[in-house]
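Left out: one protein chain. Kept in place: all the others.
Every chain is named by a letter (A, B and C) in the order it is written, and numbering of its residues begins at 1.
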Amino acid sequence: MHRAMQFLSDNAASVHPRVWDAMRAADAPQPPYDSDALSQRLDAAFSDLFGRPCAVLWVATGTAANCLALATLVPPHSGVICHREAHIETDEGGAPGFYTHGAKLILIDGDGAKIDTAGIDAAIGAIRKDVHQVQPQAVSVTQASEYGRCYRPDEMAAVAETARRHGLKLHVDGARFANAVAHLGCDPWLACQGATVLSFGCVKNGGMSAEALVFFDEGLADLARVRRKRAGHLQSKGRFLAAQILAMVEDGLWLENARAANAAAQELAGAASERLLHPVEANEVFLRLSPNEREALRKQGFSFYDWGDDAARLVTAWNSDPTAVGALARAIATL
Amino acid sequence: MHRAMQFLSDNAASVHPRVWDAMRAADAPQPPYDSDALSQRLDAAFSDLFGRPCAVLWVATGTAANCLALATLVPPHSGVICHREAHIETDEGGAPGFYTHGAKLILIDGDGAKIDTAGIDAAIGAIRKDVHQVQPQAVSVTQASEYGRCYRPDEMAAVAETARRHGLKLHVDGARFANAVAHLGCDPWLACQGATVLSFGCVKNGGMSAEALVFFDEGLADLARVRRKRAGHLQSKGRFLAAQILAMVEDGLWLENARAANAAAQELAGAASERLLHPVEANEVFLRLSPNEREALRKQGFSFYDWGDDAARLVTAWNSDPTAVGALARAIATL
Amino acid sequence: MHRAMQFLSDNAASVHPRVWDAMRAADAPQPPYDSDALSQRLDAAFSDLFGRPCAVLWVATGTAANCLALATLVPPHSGVICHREAHIETDEGGAPGFYTHGAKLILIDGDGAKIDTAGIDAAIGAIRKDVHQVQPQAVSVTQASEYGRCYRPDEMAAVAETARRHGLKLHVDGARFANAVAHLGCDPWLACQGATVLSFGCVKNGGMSAEALVFFDEGLADLARVRRKRAGHLQSKGRFLAAQILAMVEDGLWLENARAANAAAQELAGAASERLLHPVEANEVFLRLSPNEREALRKQGFSFYDWGDDAARLVTAWNSDPTAVGALARAIATL
Partner (left out) sequence: MHRAMQFLSDNAASVHPRVWDAMRAADAPQPPYDSDALSQRLDAAFSDLFGRPCAVLWVATGTAANCLALATLVPPHSGVICHREAHIETDEGGAPGFYTHGAKLILIDGDGAKIDTAGIDAAIGAIRKDVHQVQPQAVSVTQASEYGRCYRPDEMAAVAETARRHGLKLHVDGARFANAVAHLGCDPWLACQGATVLSFGCVKNGGMSAEALVFFDEGLADLARVRRKRAGHLQSKGRFLAAQILAMVEDGLWLENARAANAAAQELAGAASERLLHPVEANEVFLRLSPNEREALRKQGFSFYDWGDDAARLVTAWNSDPTAVGALARAIATL
């Protein structure tokens, strides 16, 4: 596969050189698991980033981050309200059911794969308060959403307030949180305000194999540590995961990379504004493209996923080649 | 921590340069998950190594490897026979219970944390064949054992035959399989013969974050792939795990590293033969050492774990420093 | 509560005298669990009823019957296709997630809470065949459905054939199977043809505390027996459950009771044909009734559940009092 022409996903992009450097620097011997000096720096790094106390664990994948978070928030007999197209529902192979021991995802709709106050209220209103129906104990939102849509600070605040009002915890799946913050241009906390726990993604943004699970309710982190071990996710050379995460957040690389990916997506969007299925806010571009049009683009060497019968999904990454992006933009414009 | 004087564990040692090189070479873009060219090479590499068809998955930790293996072998309502001091029983934070959905570890005794035919037969003989008692469906052995003891080929064959006779699958926890094979000097298959699945360790042997789960019953591997995703262990940049494993096995690095670690352990053992709690076969040395003696060694800069009140565990690694090993050997000899 | 005016549910009705008699007759000492003579007769009784070999277990509740069935049919990482309003989805408190260890209910729509071939095909067509999406391994249908609708023999055959074509097992939730067969007037097997396992309800039909789990794939029954014990559902005096079931099926009491309940429902339906939300086939009557109309009926002493804002659900039972049924029918007709 020729990297330059690849718009399939950001999830297999190359690792950023500064991440590599940090990993190499971590090779010196350290205590195992998460007692090394790098792992010990995570809490402070994220407390700085978010301007409030955080307790942070590394894990290897977004699925593990999300599902450990959910398992920490809710007991097996309860439910989690999320969008019908949330990643935890559609693309995690049933991992939420595994980690939570069978808790139920309570699915609601919403434009752009985002949920809102009315949707949450309606879902809860439809549930009888008895032992025959599963009672939700958390809400999970995705920032940016499966369609690359971002919750604005006021939207996030409204969701958080609604969750709080119903006595529910709030999980934010931030596999592309960097892209959301880069788009919103706001303080990172405002993009996830009210969250009990945030899955802070790195792998899609220039990392190799580390995501950060950020607990704003620090008391829950110890429980997550126990469950991380129980899930086989406590790596003995955890310093290499901590190194990746610190490289991303301590010097702003996470936003730098996200801005580059977002800019490439904007360039593609600008060339195809009348084809957009969703406004482009992060690094995903959903375009109406007929089978013939997709075929034409592929013949020119571009790769991407079909999205149903008449559309395609293009994903840019931190290292999307400007020449290729420009070429694809022109190719779309001239279809 | 000064690496040279560290005999705490092999689990946090540095990553071997050839592993680093392989990882860097894997940075070029590839399809995600395990559809990259490196991951696709694993089956062949291990089929060569073991002289028979294998289906191989990478996972990040030994706990995940072991517990995915067990969950693939046995249903939730069944049991797994293992030694009372097996890692899956004592040090995996209940992960077997999590992965298998509550299957029972049926614990038996045996010298050196090894089990044998008589032990398996006795355990099975004590279980009524009814629904009130949990019925075993697998046996798990550790090669090398928690005390660094190895199953000789004839011992492994006897265990495998006993398992087969009772209709049980066989799992081999090979977190230190390399050390066992280096000690036994036999064909690798003979060291795990009869296994349904082998957890083939790399992390303790110069790897960073990859273990290989080797299915000799290839039909089970697809089930393990589904469960790996469900456990959040399917990394999108899996090529970096495959690269580590291939670096270990394709050119014999796994045995080279294990021989170095074993040799260092032998040097320590030779200096303390009258203190040994267990014969030294792999890279772990269990020594009778009084609190005062341990204190004396620590004052000289050596680090290691206490083993109960009157003993210590010393673990060597692929990169144990010869000078430090020699110094420690002399220090013990002159206590 | 005055029984005669009660149309809330059939699930708390009195126990039929012949069931009581059978239980008293079972009081003589017998071996425990399901090794008593009555439990041993279940297989033959249902093999007679269905004209094919069956293996049958008693359990205490419909939820346990359904969920033991599902857990026997599918592994934890898989899914079960069912209607969005199926009892297993809406009213079993998450028990399917508990029993199956987190398998996913894949929800589809369909008129009258019934599903059909097109719905199953569409659901399966929408699932990518990869490890990221949960793959179904069974279909569950309810006969009669949550809205008292019955699958005709040809409809059941079509569902079964569709399941078979996709390699899926078929579960039939027959909490009101008797009412369905009474309505259809067909051979019992035709009302569940192609099922792998049937939850055969007794409690709503004059029983006290026993449902029959009927395996047409007899090889699965032993697995269900192990799981029944593991779920704490193996009663030591199981003869009293077997007695209830035999009293229902050996002399046709199950159909006799169901016909009585269905006839009462028909009488109500006949008095309110223009108000019916669903055709009345079994013993449930869903009527458009305004809040004022419901209030008026309740003032006359009738009890029933609201069904949303503008409707009510009336359920008849084996012992619905003809006088009360007639009175209610007239009261509705004269609203």
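Here, contacts are C-beta pairs under 8 Å (C-beta built on N, C-alpha and C of every residue); 3 or more make two chains touch, one makes a residue touch a chain.
Just so it is clear, the structure is predicted and the values come from calculations on it, not from any experiment.
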Contacts of the hidden chain among displayed chains
A, B, C
Using the definition of touch stated at the top, determine which of B:H101, B:H171, B:R225 or B:R275 touches the missing chain.
B:H101
Any idea which of C:L168, C:A182, C:A195 or C:L234 touches the chain not displayed?
C:L234
Out of C:A22, C:V59, C:I106 or C:L198, which residue would touch the omitted chain in the full complex?
C:V59
Touching the hidden chain in the complete assembly: which of A:H16, A:H87, A:H101 or A:R149 does that?
A:H101
Of A:R227, A:H278, A:R294 or A:R313, the residue in touch with the unshown chain
A:R227
Contacts of chain A with the absent chain, listed as residue ranges:
76-77, 101, 131-132, 135, 225-230, 234
Under the stated touch rule, tell me which residues of chain C contact the chain that is not displayed.
1, 3, 6, 9, 11-15, 20, 24, 27-32, 36, 59-61, 63-65, 67-68, 92-95, 98-99, 203-204, 208-209, 226, 229-237, 239-241
Logged for chain B, residues touching the omitted partner chain are 76-79, 90-94, 97-98, 100-104, 131-134
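Methods note: only the chains that are shown with their structure count from here on.
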Separation of chain A from chain C, taking each centre as the mean of its C-alpha atoms, in whole Å:
42
Length of the line joining the C-alpha centres of chain B and chain C, rounded to whole Å:
50
When you check chain C against every other chain, which residues touch at least two of them?
76-77, 101, 131-132
